[in-house]
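The structure under discussion is supplied below as structure tokens; questions concerning it will follow.
Note that one protein chain of the assembly has been removed; the remaining protein chains are unaltered in position.
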Amino acid sequence: MVVNTMSRTVVLGVIGSDAHVVGITILEQALSAAGFDVVNLGVQSSQKEFADAAVEHSAEAVLVSSLYGHAEQDCQGFHEVLEEANVDALTYIGGNLAVGQDDFDQTRATFEELGFDRVFDSETDPEEAIAALERDLNITTTESEQVTVTS
Amino acid sequence: MVVNTMSRTVVLGVIGSDAHVVGITILEQALSAAGFDVVNLGVQSSQKEFADAAVEHSAEAVLVSSLYGHAEQDCQGFHEVLEEANVDALTYIGGNLAVGQDDFDQTRATFEELGFDRVFDSETDPEEAIAALERDLNITTTESEQVTVTS
Amino acid sequence: MIRDERIPSEELRRIDEEIRSGWTTGGAVDFEEAIAYHESLPARKQFADVLESADKPLLQPRAGVPRLDDQIELLEYLHEEGKADLLPTTIDSYTRDNEYGKAEEGLEKARKTGDDTLNGFPAVNHGIEGCRELIEAIDAPIEVRHGTPDARLLAAITFAGGFQSFEGGPISYNIPYTKRHGLEETIEKWQFVDRLAGAYTERGVRINREPFGPLTGTLVPPSIAIAIMIVEGQLAATQGVRSITLGYGQVGNVVQDVAALNALQKLGDEYLPDEVCVTTVFHEWMGGFPPDEARANGVIGLGGMTAAIAKPDKVITKSPQEFQGVPTKEANSAGLRTTRQVIDMAIEQKIDIDGIAEEQDLIERETRCLMDSIFEHGDGDIVRGTLEAFDSGALDVPFAPSDSARGAVLPARDDDGRVRIFEWADLEMDDEIKEIHRARLSQRADTEGRDQSFRMVADDVDAISDGKLIGRPQGDA
Partner (left out) sequence: MIRDERIPSEELRRIDEEIRSGWTTGGAVDFEEAIAYHESLPARKQFADVLESADKPLLQPRAGVPRLDDQIELLEYLHEEGKADLLPTTIDSYTRDNEYGKAEEGLEKARKTGDDTLNGFPAVNHGIEGCRELIEAIDAPIEVRHGTPDARLLAAITFAGGFQSFEGGPISYNIPYTKRHGLEETIEKWQFVDRLAGAYTERGVRINREPFGPLTGTLVPPSIAIAIMIVEGQLAATQGVRSITLGYGQVGNVVQDVAALNALQKLGDEYLPDEVCVTTVFHEWMGGFPPDEARANGVIGLGGMTAAIAKPDKVITKSPQEFQGVPTKEANSAGLRTTRQVIDMAIEQKIDIDGIAEEQDLIERETRCLMDSIFEHGDGDIVRGTLEAFDSGALDVPFAPSDSARGAVLPARDDDGRVRIFEWADLEMDDEIKEIHRARLSQRADTEGRDQSFRMVADDVDAISDGKLIGRPQGDA
């Protein structure tokens, strides 16, 4: 288990009308175990709920999950909402981001264009996302070297 | 169980290169139980073996089984062989008589033309064949009325 | 605050009239005429009687398409080709959200274009006439399956339309399905549904009610599912329902699944009033399926085998196309026939597995802990108790999207593949039982040479779709 000396807050949730809860439940556990303070908004969270929580908890990262294939639609204008609320946090998105997607590079480009810092597919292990987060937030851990990052 | 007062002999066997033994094994049991004397030639029996056995045992019926789809070929000239041996017995044939057969009436006509007195498909119960045999041999039994004959 | 009390007749009438005014088809409901209609149905369409008198598990698939003619064709196919004993009519999502206007648009579009613009059969829009046409066309009993938090109008119309079985309940159609519906709200609404079913029952038309046992479908510990089934069964019984089918979703461990189905029947009989006829339904694996029809058939085969041993009254089957979503009618029918073959080959065999009694005993003890806690939380009232227990976290469902449940409990499989509780959060449970779970999970951790952690949970969630029961660490980890 990776334990950090300094505690960082991340906001986590499933965007849109999506009710897939298993992924974020496990991600919440993994983030907590890795030493993060996690604000879990749960499923069916709106763009505004993400922004409000990020402001309230001074989050350093906003992690968006979407598994029902309508992520692109649900994330239109999301970064503008964050900007208006003066949220200056990393933004990650992961899950089944497009219906019947064949080409993940294409999907990644789409979501990077929308403003996300990192884009993960549904096969991504929690460890992988956490390792990326630690790198992006310049958190040094004794074990992070062992984790293979493929993003 | 139907028990007859007079004992009649039938010859039973699988013709050609066919090695399907289950059907005639059960038919042998059924015929014995119905009071017939059964000469079971087993699988892979030639036309001549049927004829020889019929002569030797003075058989009143010759029952031919075929399940591998080559019955028509295996039975070409069969009735001529029986005639040459002076066999004057009923001849029945049953089983999967044609490869990929859809129309059993067609198949029945083919084998009746070859000289068989009755033609049965592979779904025929032993009882049905025996009931037909009893009728054709004018055997009166107390129970034969109960058996439905659809041939 | 609402309590577990029967809705008075005048209140029933008042709500009924209010509800039926919610959509045009509601006006056609005439209770007396509906009773006469049900009485006119032949014995083989009387759901409760057919289910309760069966001498082996009856099979039922899932199926719903928007157009009436298509639904008739689909159910006829599943009945004739799939040899389903009982048939379903799955309702579309708009109806589940009480958006009858949107359902109407979808239905009209479906009628015009022939496309399936809805993901189910909008029974409210089809109205009583449409429902009855379906009931009359199909030579078997049909159940309404949906996932609707407020199913009052759906119940009013489908009951009057001739359906005699109705899935769902205030917890089981809330917690796993929606985020923001309050539990008190859904209990109140389902009290009406049950009361309406009770009104038919009083007149001799026993409407079968079936709480949805699999809940979130993801490694739900049997005792949690059974406690919720008992609560929903009790709520229905209070309102006069007399035919109740308690549900359970396969977890994949044969001993635990058989033990759970035994416990479900035993505790159901024990907790519910004597005048209720309690039956059970076993759902084939509701978690993620392998993305491969051949492997999916293996999952279905294990489900059939479990059903043959446990002998529930009903089995809801899966199809080999489960991974990709709604199956073709051929695949749906294949799932039925594969299940049937396994059950028919195995059910006459005496298969008594060691350890079922012990596992059943553990499940019963756990369930009693939860039930005791619910009664305590409610000072003897099961409605108040359920609300308070969910509120305090003493009752919880893993992976619940709903705000009404903590969703803080986390399950993991033990070394034998049985579902145990890894994270208890505030779930009410005897320490002795918690110790048993801890010991079993510790045994698994030893086998795998790793600590007990959420990684086990994560690995277990994906295990069956990856081809195993237990999410063991991979060689390259």
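The chains carry the letters A, B and C, assigned in the order they are written, with residues numbered from 1 in each.
As a working rule, a contact is a pair of C-beta atoms (placed from the backbone, for glycine too) under 8 Å apart; a residue touches a chain by one contact, two chains touch by 3 or more.
Note that the structure is a prediction, hence the values are computed from the model and not measured.
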item	value
Displayed chains contacting the withheld chain	B, C
Touch criterion as defined above, residue of C:E80, C:E270 or C:D292 at the omitted chain	C:D292
Full-complex contact with the absent chain, from C:S333, C:T386 or C:S402	C:S333
Chain not shown: contacting residue from B:I15, B:A30 or B:L82	B:A30
Chain not shown, touching residues in chain B	1, 19-22, 25-26, 29-30, 33, 42-44, 126
Where the unshown chain meets chain C, residue by residue	252-255, 290, 292-302, 304-305, 333-342, 344-346, 348-355, 415-417, 464, 467-470
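The rule is simple: only the chains that are shown with their structure count from here on.
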item	value
Farthest chain relative to chain C (centres taken as mean CA coordinates)	B
Distance between chain centroids, defined by C-alpha means - chain B, chain C (Å)	56
